[in-house]
Structures are given as C-alpha cells and as structure tokens.
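Below, a portion of the complex is reproduced, with chain positions unchanged.
Chain naming follows the written order as A, B, C and D, and within any one chain the residues start at number 1.
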Amino acid sequence: MTVAMYPGRFDPVTNGHIDIVDRSSKLFDHVIIAVAKGNEESNLFSAEERATMFKESTTKYKNVSVQTFDGLTIDIARKSKVDVLIRGLRAVTDFTTEFDMALMNRDMERKIESIFFITSLGNLFLSASRVRELASYGVSVDQYVPKTVAKMLNKKFN
Amino acid sequence: MTVAMYPGRFDPVTNGHIDIVDRSSKLFDHVIIAVAKGNEESNLFSAEERATMFKESTTKYKNVSVQTFDGLTIDIARKSKVDVLIRGLRAVTDFTTEFDMALMNRDMERKIESIFFITSLGNLFLSASRVRELASYGVSVDQYVPKTVAKMLNKKFN
Amino acid sequence: MTVAMYPGRFDPVTNGHIDIVDRSSKLFDHVIIAVAKGNEESNLFSAEERATMFKESTTKYKNVSVQTFDGLTIDIARKSKVDVLIRGLRAVTDFTTEFDMALMNRDMERKIESIFFITSLGNLFLSASRVRELASYGVSVDQYVPKTVAKMLNKKFN
Amino acid sequence: MTVAMYPGRFDPVTNGHIDIVDRSSKLFDHVIIAVAKGNEESNLFSAEERATMFKESTTKYKNVSVQTFDGLTIDIARKSKVDVLIRGLRAVTDFTTEFDMALMNRDMERKIESIFFITSLGNLFLSASRVRELASYGVSVDQYVPKTVAKMLNKKFN
C-alpha cells in the first residue's frame, strides 16, 4: 500500500489544489492532505477552517483524508508513515523552490520520496494569494474555488 | 494496480536513470522502461543495445520490465495501459521542456498522468550526452554509469 | 498609422500563430506576417507553402497581409517601414531567446520596437515542431492547426 | 483609436518607467499611466506624489495622461475602456509573475490585451526598490530617475 501526503497552506483551497488531489487519489492507495498551521496571524483562514474547506470539497474521494499539522513537513510525513510527498508545479519559479525543498527533505529522510504534478492548463495562473486578492476586492472567485470556499470567502469579506 | 512507464532515449543508461527506476519501483506496482528507438543514426547505441543495458542493470527489481518502442510516447503508453508517465527533472531547462510535453500529453489522453522526480544530488550534473562526450575522449565514466554500460562504452570507443 | 510585423518560420502555421495574428490585428492598423524562407532543406514546407497557409487562414482579417522574406528580420522590417515587431511568448525558454534578439534588434535599429504577447492558455504547449512530430506519426493534429494546414500535413505524410 | 494603460506602483518613477512610456506613446493613440494606490504605509511616496512625479516627467508627451487607482488593475482598465495593458520585462523573474497575471487578466476580461516591452539595456538593472535603497543610504540616484524624482527623494531622506 502506498500512502501519499499533499502538504501546504491552502489559504484558501483552490480548484488547482482539488485537481492535484483528484489526480493523486487515482495513483495512490491513500492521500493525506496535510494543512500546515503556520503563523495564524499571517493566514486569512485558521488551520481548522482550511481543513474544513478541504474536507467538504473532497467528500467524494474515499481514499483521501485531511489533517492539520505544526512543524516541519518531513516530520509529520515520517510520523504518518508516508511514502511520498506530492506537490503541484505551476511554473518555473515554483520549480526552483520545490527543487531545494525536495533535496533537503531527501537529505533528512531517504525513505520518503517527493513527486511533482504539473498543474492543469486551466489552473496554471491560479494561486491562493491571487484568490485572496480578488476576493478582498469583492471580485467573484466562484470559477476558481470550490463552492464551500467561495461561501467562506464571501463571509470573510462582507 | 498502478502501472508506471519511464520513457526515454537512454543513450546510454546512466546512474541517474537507474536512480529514477529505483525510486519509481517503490511507489508503483509495475514500472515499464520504454526505450525510444528514435533515429538509429543519431544514436550511439541501437534501441536493442539500450534495452539490454537497462535489463542487465535492473535485474534486481522484480516489478520492472524493459521494452523498446517507436512513435509517440503517449501512444505506447495507451497501448500498454499505463496509468502514469515518469520523468526525472535535473534542472530548470529540463523543466520547461517537460512542462510542455506533459501538458500536450494530457491534452491527448486525460487518463494518463505525468509525474516528476527530482534527480538525486549526486546525479544532478549527469546527462547521457555528457557521458557520451567523456567516453568519446577516453575518459573513464565508471562512476557515472552501471558496469554493463561502462563495458559497452569501452568496446564502442576502443 | 501603426504597422506591425509578425516574423517567423511558421513551419507549419498553428492555432497559436493565428491567435497572435488575431490579437495583433485589433491593436495595430496593419499587420504584416513575414514568413522567413530559411534553409529550404531544413523546413517541412516551402516558404511559398507556408505563406499560402497563412493567407488561407487569415482571409477574414482585412488589415493582415502575408509576405516571405530572406535575410535578417530587422532588415525586412526596415524596408517595410514597420513600427513594431510582434512575437509570442510561450514560456521562460522562449523569453531568454527573444530577450537577446529584441536587444540586438534595438541596437541595430532604434526606430523599430519589439513587443510580446503571451500565448493563450489553450495554445501554451503548442509548437510547430511538436505539430510536425505528431503529424509525422500519423496522429491527427486537427485541433492544433487551421483546416488548410491539416490538409497540407495529411498530403505531406500520406 | 487604441488606448493603452501602463499600470504599476512606480514608487518612485525611474528612467526605466519613463522609457516604457516613451516607447508606448509612439505605438498607441493614448497612454494612461495608472498609479496603484496600494497600502499607503508600505509605499515611500503617496499615490498623489507618485502621480505628480509622472506628470512632471511626461509633460512632453501629448498623448499621455496620469491617474491613480484603487483595486484591481483589470477593473480600472475596463472602466477606462482600455484596449491594452502594457508592462515592462526586465528579466526572467519578472516574466513568470507577469505571465500569470496576464493569463488571469485575460481570463477575467477577454477584450483587454496585455503586451510586454523589454527594458532598454541601460535600465535593465534598474528597479524602484533598488532606487529607494540607494537613496536611503544617501547615494545619488540622479542618473537613474527623472530630475523631479531625484529632488523628491532628496527631500524625503534629508
């Protein structure tokens, strides 16, 4: 059995994130979405809210679970007996950051692999920070995020 | 059951290629190494020789097989009922080529996924073309390729 | 009146090229598509064939014309009294080549500007070389090129 | 008639910005410089000051106007009935950010185009943030900014 983990801030969850989960869930026996708590003040949504978003948007995937975590990704991956870390790549700038991170994670834990998906064409320009920016200006982001997230963003900014 | 395919020219097989096979074989039920025939004149080794190299260097992997193919990667992947294509990324320049290819493959066949591994640190600078160049100058490439490949390169250039 | 020139090899014309013409034709008074002859042996279609493709695919644009040329782009641009050169950018690797070219063109002729469009999302992975490759394997490229080009490719490879 | 908009923070205006205005003003009937208000605390100069800088440095261009705006660029562009957004590219890192932005803007409003100029050689290394840094250390930036900006920077830091 192969267990994958998809770590991130997901502030908020976008269609791009859901797409990665969708594709991962077909390749691996179990996919754990790991929501990084991070500095609560610098996030728009609390870790709990972000986990809830993901749970409500992924109910149809039987082999997907969601959890929050604090600390280093590689530590939580180790504790969760994960085989592989999953990341999406949108562009070259993503690549260089992810490249370093993957090499360091590998240096710290040989047994956990990192693999990368390339974001689907329709989501290439989509980032959580851009979604936050649009929503903060009252622009509809319905086409970029799951329904549950759109609602939570509306509440936040109205 | 998840079937992965690792396509390429592999002219010749390097330790970097073996490393990707090693890592893939742990994540997927079966890994098919697919050696692209390509234009025989522009290759140093024939497709058969390249397939042999890979077979002899991967005997210890029970879930790995090797085949040659002609034509489009996505076509052979479809015929072989592959779930996922595997590629190694060494650097940013690799990334942009792979990025395009992955997007086009996805456009042609939604059901086949592409994922990327980042080359291990020790193999980052290793490419088949550089190995060919070194070998052509009579420089030992023993530390960069499997034993069987080193022998075949020696025969070729002596 | 602003005259734009869109230079390239266009071997063959793709939907990506047509898209750039479409967008340019809205911003500039006249758009000259300039098909570079180049080395006839290294091209799949002759310059005349490539110009014909473009003409037949752009009949609906009243302010677009097509011509072939030999030699330096900046020279033909100067002779045609062009104000601005147009190029499409698909990715970072395109960017660095275009960057150099734009700087040198500017060094040679201050009065001619270069501007860049970013390829539409649906055409991001589309390149003439990939279309040639697909067609050479007998794969349908109908969704990637204008009808007239699809026909000419079919004739070429059958 | 083609109306172009050149949006940005311009904190402060540099010779690089003036150069883009100069080149745009030759290609388009009207160029609107749109100064983004942004978070006033994170800017060195107020939006009004930045607009004034630009007005005083572009008096010789009869088809250039300056305005400030709040909110999304694409919204102000729509309201101002703009045909094309203009951006300068200095380097590869600029490119990836601009690439995303252009794709998202296009997704939100098909009728507004984005085009890119490559910064002139002499301004390649010039950025507003570097100018701020130099000025804050009391270093003369006279060769990097218009006269009026040099004066305002002097006042700010003395």
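Heads up, the rule we're going with is that a residue touches a chain if its C-beta (ideal position, glycine included) is under 8 Å from a C-beta of that chain, and two chains touch if they have at least 3 such contacts.
These figures come from a predicted structure and were not determined experimentally.
This structure file shows 4 copies of a single chain, while the whole complex it describes contains 6 copies.
To be clear about the criterion, only the chains that are shown with their structure count from here on.
Where touching is counted per the definition, the chains common to chain B and chain C are A.
By number of C-beta pairs in contact, A-B leads when A-C and A-B are compared.
Mean C-alpha positions place chain A and chain B at a centre distance of 30 Å. Each chain gets one centre point, the mean of its Cα atoms, and the points for chain A and chain C are 39 Å apart.
Touching two or more other chains at once are residues 91-92, 121, 124-125 of chain A. The touch graph of these protein chains has some other shape, matching none of line, ring, star or complete.
Which chains touch which is summed up as A-B, A-C, A-D, B-C, C-D. Those residues of chain B whose C-beta lies close enough to touch chain C in the complex are 71-72, 75, 92-93, 96-97, 99-101, 103-104, 107-108.
Every residue of chain C that touches chain B in the complex is listed here, in rising order: 90-93, 124-127, 130, 133-134, 137, 139.
Interface residues of chain A facing chain B in the complex, by the touch rule stated above, are 2, 23, 26-28, 83-84, 89, 92, 95-96, 98-99, 102-103, 106-107, 113-118, 120-121.
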